[in-house]
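Below is one structure; the comments refer to it alone.
The complex is shown incomplete by one protein chain, all other protein chains being positioned as in the whole.
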Amino acid sequence: MLLVITAIAIARVVDLFAAVMLSGIYGLLSASFFVAMDAVDVAFTEAAVGAGIFPLLMLMVLGVTGRYEKLEANLKKPAVVKKVAMLMLMLLTGGLLIFGTIDMPAFGSADAPAQQHVNIRYIEQSPEEIGIPNMVTSVLASYRGYDTLGEVLVIFTAAMGVLALFSSQLFSPSKPSMQVEQGGMRDHHVLRIVSKILIPLILLFAFYVQFHGEYGPGGGFQAGVIFAAGIILYTMLYGLNKAMEVIKPSVLRILCAFGVFIYGSTGVVSMLSGGNFLDYSVLASDPIIGQHLGILVIELGVGITIAAGMILIFFAFSHQAESQLGEG
Amino acid sequence: MFYDLYNYWMVIVLMMIGLYIVISRNNLIKKLIGLNIFQTSVFIFYISVGKVDGGTAPIFSSTETLYSNPLPHVLILTAIVVGIATMALALALVVRIKRAYGTVEDAELQELDNRC
Partner (left out) sequence: MLNHLPILQVIVPLLAAPACLLLNKPRLSWLFACFAAVISLLISGALLYQVQQSGVISYMLGGWDAPWGIEYRIDLLSAYVLLIVSAIGTVVLLAANTSIRQEIDEDKQSVFYVLYLLCMAGLLGIVATGDIFNVFVFLEISSLATYALVAFGRDRRALLAAYQYLILGTIGATFLLLGIGLLYSLTGTLNMQDLAERLPVASESATVYTAFAFMIVGVCLKLALFPLHLWLPNTYTYAPSIVTAFLAATATKVAIYLLIRLYFSVFGADFSALPIQPIFIGLGLVSVFVASTVAIKQPNIKRLFAYSSVAQIGYMIIGIGIGSSLGLQATLLHLFNHALMKGALFLALAAVVYRIGSAERSGFNGLAKQMPWTMAAIVVAGLSLIGVPLTVGFVSKWYLVLASFQSGLWPVALLIVIGSLLSIYYVWALVESAYFGKAAMPSNVSSSSAANLSPIKEAPLSLLIPIWILVLANVYFGIDTRLPLEASATAANFLMGGGS
């Protein structure tokens, strides 16, 4: 219910800055909803993405494009017909959906088809077949490991797309003429010192999440995002140039591709050792150890690509934002 | 019946709000925020499908027997990643559009295009 209120507020508000903040809250709310629905892994991710990365990127873009949206009234457009048409469309789609839900199995019932068919094996056998307690990780990395390879490639594609859109000036050392170095949070000594302690902790936590994914919530994706968040914090405090000296974009680019390779070659290796693509059971003499090994390696690949991709996207955006400030 | 489907109906309301923002707003960024709400509502739908009353998070432990369905969780993990990837690309496009046109209002963009 809170979600609906937030969403309506987002629809009404004209100040885009507020809208972004509200959508951050929206992300956090949906994350807590996911916890209530037992989806801890998803909640973890949604909190990192919906309340972290997404508003962050939005804010950086707002820095470039301006804060307020223009109301339709200012644009002098006869919108009545359009509005009625849109309302009809909404009602039609919404009505169809409500019609569709009538025959749906009741919420939460344990004998709904979704809980009965494929699911049973995941729950009852995955601890033995894969040997790890977190079923989400089992399904993610092994049963449906190929989807996850696809997911890694989606991030890779997006990073490439963002790179392609912002020309690769990113890779040439930027000019010293940027005066933004002095402003903002970089002057806050307290912040600097606190974050100096925090950043290593964040990075450490990322590694913990990375390797803990088999037992509790977590895994490559969450770890990648947290790692990226650590670096992003560093960037915000010490400036883009400094951060890019520490982690070179060209290295990131290679890492980003490298993560995909790790994942892909796991598949190829299992193919060469006689199994099907991404069949980890053949990686070691004991299938369960093989599964362990396979999941460990591919999660590493996921983590590397996600972290590198996210940082790369962030660098590209903040580079844009800074050069915008430099011009204005 | 109302209680049975309450969650799904909330999802529909959220979805419609999101979709409404996407098609009614002029500002390209606002459209993206709407798109985000729209996508998230579908995530909520999936997760609701996977919930089992009285179940716990699908992490095996010897004391629990009833778990929620892990499969929708996996699917939505993937979908969230896809969503943020799409958003990143879309925002990059918005920045480029702002650079090229000087505005991010849809109506103004149309005008600029029709002029030349």
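We just call them A and B in the order they show up, numbering each chain from 1.
Please note the rule applied: a contact is a pair of C-beta atoms (placed from the backbone, for glycine too) under 8 Å apart; a residue touches a chain by one contact, two chains touch by 3 or more.
In this text the structure is predicted, and so the values were computed from the model without any measurement.
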Among the displayed chains, the hidden one touches A, B
Using the touch definition from the top, which of A:161, A:220 or A:303 touches the missing chain? A:161
Based on the whole complex, identify which of A:153, A:247, A:269 or A:288 touches the chain you can't see. A:153
Positions on subunit B where the hidden chain makes contact: 19, 22, 28, 31, 35, 38-39, 42, 45-46, 49, 71-72, 75, 78-79, 82, 85-86, 89-90, 93-94, 96-97, 100-101, 109, 113
Touching the absent chain: which residues on subunit A qualify? 96-97, 99-105, 112-119, 121-122, 142-147, 150-151, 153-154, 156-158, 160-161, 163-165, 167-168, 253-254, 256-258, 260-261, 264, 267-268, 271, 275-282
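Convention: only the chains that are shown with their structure count from here on.
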Distance-wise, how many Å sit between the C-alpha centres of subunit A and subunit B, to the nearest whole number? 13
Residue ranges of subunit A touching subunit B (in the complex, touch as defined): 1, 3-4, 7-8, 10-11, 16, 19-20, 23, 26-27, 30, 33-34, 37-42, 45-46, 49-50, 53-54, 57-58, 61-62, 64-66, 69-70, 72, 75, 77, 83, 86, 89-90, 93-94, 97-98, 101-102, 104, 106-110, 112, 114-115, 118-119, 122-123, 126-127, 133-136, 138-140, 144, 147-148, 150-151, 154-155, 157-159, 161-162, 165-166, 215-217, 221, 306, 313, 316-317, 320
Sites on subunit B touched by subunit A in the complex: 3-10, 12-21, 23-27, 29-30, 32-34, 36-37, 40, 43-44, 47-61, 66-78, 80-89, 91-96, 98, 104-105, 107-108
